[in-house]
Structures are given as structure tokens and as C-alpha cells.
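The other protein chains are all here in position, but one chain of the complex has been omitted.
After this line comes chain A, so read on.
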Amino acid sequence: MERRGKFTMFDVINTLFILGCVILCLAPFLHIMSVSLSSNAPIMSGRVTIYPIDLNFDAYTRVLSDMSMIRSLLFTILLTLAFTASAMVMTTMVAYTLSTEKLKGRKLFMLLIVFTMFFSGGLIPEYLLIKSLNLLDSLLVLILPGLISPFYMIIMITFFRSTIPESLNEAAEIDGCSDFGKLFRIVLPLSLPVLATLSLFYAVGRWNGFRDALFYITDQNLYPLQLKLYQMVMNNMISEVTLAEGANAAAVQYLPESLKAASIMFATIPILIVYPWLQRYFVSGLTLGSVKG
């Protein structure tokens, strides 16, 4: 809203309020970063707030020298790439087909898929299925069950329908273009924004995914980063809080605060690096979705 007029009291208060929100939003990250770079004494006395004191990289050296951490990071990168690529191929296939208005049986297929958005078998039947398919403790269990999100599929269908004019499709058909040809020569080149956005959503979902690994993976070599971080750091912190008053407090091996913070940063930094470059795609994704109305 471009309006004239001077900067009033209202604007001052409002700007300060938003500034406060932004600070509250970022302060936890700054604090964890500062703790990861500080030495123990100032941390324990509460002097480390949002900048490091006694700057040192010891905690990072320890995290980076833990080969299982590096391994987990590389595994998660590969897993995310493999998952995103497969999910996009599957989602594009189903979305392109179901965006064809005249397809015989379209309504039935659509119903079959949309129903699964509102009713699912639940954790145990899914677990038993995975078990009977011999997928427990395998790479595939982190890829296959999430290949198509009906929600993303609908976003893609909406996009195909609203951006690609029917006349273009008909012209291609008259020229003898096959369905594959239309997909590769017309639909995909015109749909790069939605493809980018949905790839990102799939990738972030996989990168941040935790529960499927917790349910289905026991082999440490297949721990994605999130589960690794949970087992290494969170478990330790939780027992610290819950056993603080208990008699067996001594049984817990406390990790230094800076090491915990560095492990958290280790898993956060990849997101912080890609976020500024990709955030506009994330936001455009949400507006793509709201077209559905």
C-alpha cells in the first residue's frame, strides 16, 4: 500500500513490534551458534547470549572428526536427492495423466487417490506391510512410502490446467503429437516453476523427516541426519532434564553444552545455506496451492 503521509506513532510502534518478532525468531539460532563457538565457563555462568565469548572451534573439530556424523550427512544428501528425483517422476506421471480432462476413468482414479488423504491404515498396518515386504532397515523404506503426496499432486494438476491452454494441447494433438511428446515438449517446459517448488517441498520434507527413520531403521549405518542428531544429542538432553532430580543422575554421561550446540548447528547449517536462495520458490508454492480455493 503506497500511501503518502508522515511516519506516525503507529508506524513507530508497528515497526518496533515486527523488529521484536524478527529478533525473537532469530535469537535462538544466534544463541546456539554462540554457544557452539564459546568455551564452557562463560556458557555455564550465562554470559553467552547471542555472540560467542572465548571464541574457539573445538566443538566443531570434535563434531567433524566423528566419522559417523559425516557419514550420516552424506547419506542424507544422497537419500534426499534420490527421493526427490523419484518422487518428482512419480508425481509428474500421475498429475499429467489426471490433468487430461478426457481421460476415461479419471474420476475414479482421482477418488481412489484423494480418499487416501482423508483415511489411512495408520502406523501399525503400515509397519506390518513394510515388514512383510522385507523393507525394514533398508534404504528403500525411506524412499518408497512417501513417493506421491496427493496434496502436491493436486497442486501440480491445478498448475497444468491453469497454465497450459487447452488450444495448445489440441493443436499438438492435431499435429500428431503423442501423449509422451506433449508431456516432454509442451507441458514440462512450461511448468518449471511448479517443478522447482514441488522438488523443494519434497526435498525439505525428506531432509527434515524423522519419524519414518525412527520407526523403520535400527541399523546405525542407515541413520539419516535427523535421527542421528536425535539419538546423539536429544536423548542426552532429555535424560539430563528428566533425571536432574533423580537418584541415578550420575548414570548419564553429560555432553558439553558447546558440543551439543555444534551438533545442532551441523544439521542446521545446510538449511541456512540454501534457504536464502530458494525461499522465493517456497513462498510461490503456497500461492500455487491456494489456487485450488
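Here is the rule we go by: a contact is a pair of C-beta atoms (placed from the backbone, for glycine too) under 8 Å apart; a residue touches a chain by one contact, two chains touch by 3 or more; residues count from 1.
The definition used in the following text is that contacts and distances are computed from a predicted model.
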Name check vs UniProt for the chain missing from the figure, options "Amino acid ABC transporter permease", "Protein LplB", "Cytochrome c-type biogenesis protein" or "Heme lyase CcmF/NrfE family subunit", returns "Protein LplB"
Considering the complete complex, of A:L79, A:L222 or A:I264, the missing chain is touched by A:I264
Contacting the left-out chain: of A:V63, A:V94 or A:L142, that is A:V94
Filtering A:I113, A:I164 or A:A196 for touch with the omitted chain leaves A:I113
Omitted-chain footprint on chain A covers residues 1, 3, 7-8, 10-11, 14-15, 17-19, 21-22, 24-26, 28-29, 31-32, 35, 43-46, 48-49, 90, 93-94, 96-97, 100, 102-104, 109, 112-114, 116, 118-129, 132, 144-145, 147-148, 178-180, 204, 207-211, 215, 226-227, 229-230, 233-234, 237-238, 240-242, 244-245, 257, 260-261, 263-264, 267-268, 271, 275-276, 279, 282-283, 286-287, 290, 293
